[in-house]
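Pasting in a structure now, in structure tokens, and then I'll have a few things to ask.
A single protein chain has been omitted; all remaining protein chains appear in their positions.
Let's turn to chain A:
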Amino acid sequence: MSVSHKVGTMKSKQDEEEGLDTAEGEEWMQGKTLVKPPDQLDLTEAELNEEITRVLKASNPNAPQNVVRYSFKEGCYKPIVFVDQMAIHFELEGNLVHKESDEGRRLMAKQAEVDDGGGVERPDNVAIKAAKREQKLTNQFNFNERASQTLNNTPRDISCQTEPPPRANFSATANQWEIYDFYVEELQRREKSKEKHEGQFLNKEEDKSKKKMIQAETQNDDISQLAKVVKIIERMVNQNIFDDVAQDFMYFEDASDEFRGEKGTLLPLWTFQYDKAKSLSVTALCWNHKYNDLFAVGLGSHEFTQQGGGMLLFYTLKNPSYPEFIFNTASGVMCLDIHEHLSYLVAVGLYDGCVAVYNLKKKTDQPIYNSRASSGKHTSAVMQVKWQKDDLDSNHNFISVSADGRLVSWTLVKVQIQMTFVKCLRKTTSYNVKLNKCVFFIGLVGTSLDFHKQKDYSFLVGTEHGKIHKGSKYYSSKFLEKYDAHFMNVTRVKWNPFHPDVFISCGWDWMVKIWDQTMKSPVFTFELKTSVTDVAWAPYSSTVFAAVTTDGKVHVFDLNINKYEALCQQKVVSKKTKLFNIEFNPVHPIIIVGDDRGHVTSLKLSPNLRKKPKVGDALILCIEKPTH
């Protein structure tokens, strides 16, 4: 409620009545005019005079009046009667502590300590200090505050710069194979150091020689690596040149064989020739058992009148253009044999009766063993050599048969070659020649020799007169058996690699005969139109064999399929070239034939010629069937 300013209005009237005595007061008074707010209630006089009582209560108008709390005891909501009515308008916490209280006393003690610690230095003050513990007051008489400043050393910067160490950029990759290489080298180093430790007594000399060795070794390594690398390139170049041949060798199978019935063909593959061997004819062929693509060719001459030097060449199928190994011999090579297990040893029989053994691992051109007149040699050409098993002293030995009729066993004892006489070939018919110690005699000319695969002591010798003698190493005086095989020279005798009793022989009388050693007459006889120079059994089948003749033809037979005819008769060389040797490769289906021009031709057998017999010993069945 507002109170109107009645007094003000009355006074102003009075002033106006009095006249203009106090002009200032009037103005001041006139300033106080009545100002009504726009929303003021208009009330009557009676209402204005009404007395309204106002009561001050102690209750808080903002406090909640109906607070309800949940009571767990009774499980329902219950109103709370007494509600706090106090309203706090302002709160300030003080930090005054009473002197006498615990905390106050503590604080006082702390303050005193601080004061004590501050003023220890001055001895003057000590006495005075003792007096005032409670308050720190500075002594007004002789208190000096002294401060001092120490001399600061002038700061200096000293640095030095060195010449930077020489730097090189190093980067490497850590691959799996680099780690592997490193480990391998480490192993080798360790092994070497072990060896050094073990052999330490020859220190100085060894070191010197080792130094030289190391230098030489690195050079040698370079060259040997280079040789190897260049060799690979050469082989690849050759493969490129003879690409189609290589493909044929591996993959070509003559599909027309199916239409040809039983017949087969021979596909010519590579031809191996060497310039310097043009005048010589191939006299011997042998495959290497360990490396199936390597074969040895012996070159010489069959003619008695044309005798010159000879050669021993090794070719590999991987490089048809140039031989791998070349050895020159003094006289023509007539026969050769590669050791079955140690395929680097080659025994060679020469026309002049010498035998020589070459070691392919050595780089030299000379044989490691050579028989001379002093150590005993044959007086005539050596026709066949065959390696034997090592004897009791584990020396290597081989046996040779020669045209002078003797069978000699040669043993390689360290650096020498020793000759042990085995047998002599004797004619048992009209000539009565006494044989004194079998040294001087007239015997038969042995032309071929073969040892049984399983029974090592049993062997066959073919002679110039057409007889085949079966002998044993244990009986040196007599032969076990004699077969009248051919009318002319027997050029080859060979045991069947599968059947223990069967062997084959061929001769200049145009015949190829198959024998069972228990029977005196041949089981099979084949007549080829010209003299047969060589025959060989196939290593994959007991019934397949091949023969070569002087008209340049190769005849392949399979007794399992056809007992009377050849499955293949094919001319493989040009006119007037005679074929002298044939060999089957032990693994691949190819044969090599050697001719009198010094060439070796390789041929692939077509599938018809390669059939393996289903039944185990097919040959026995063939033999047991009556032949008419």
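We adopt the following convention: contacts are C-beta pairs under 8 Å (C-beta built on N, C-alpha and C of every residue); 3 or more make two chains touch, one makes a residue touch a chain; residues count from 1.
Rule of thumb we're sticking to: contacts and distances are computed from a predicted model.
> Can you pick, from "U6 snRNA-associated Sm-like protein LSm1", "BUB1 N-terminal domain-containing protein", "AP complex subunit sigma" or "Dynein light chain roadblock", the UniProt protein name of the chain not displayed?
"Dynein light chain roadblock"
> Identify the residue among A:T44, A:N240 or A:Q454 that touches the chain left out of the display.
Spelled out, the listed residue whose C-beta touches the missing chain is A:N240.
> Using the document's definition of touch, tell me which of A:Y70, A:F90, A:F141 or A:W177 contacts the absent chain.
A:W177
> Can you tell me which of A:I232, A:A330 or A:L480 touches the chain that was removed from the display?
Checking each option in A:I232, A:A330 or A:L480, the one touching the absent chain turns out to be A:I232.
> Would you write out the residues of chain A that touch the absent chain, in ascending order?
Residues 173, 175-177, 179-181, 221-223, 225-234, 236-238, 240-241, 243-244, 321-322 of chain A touch the chain absent from view.
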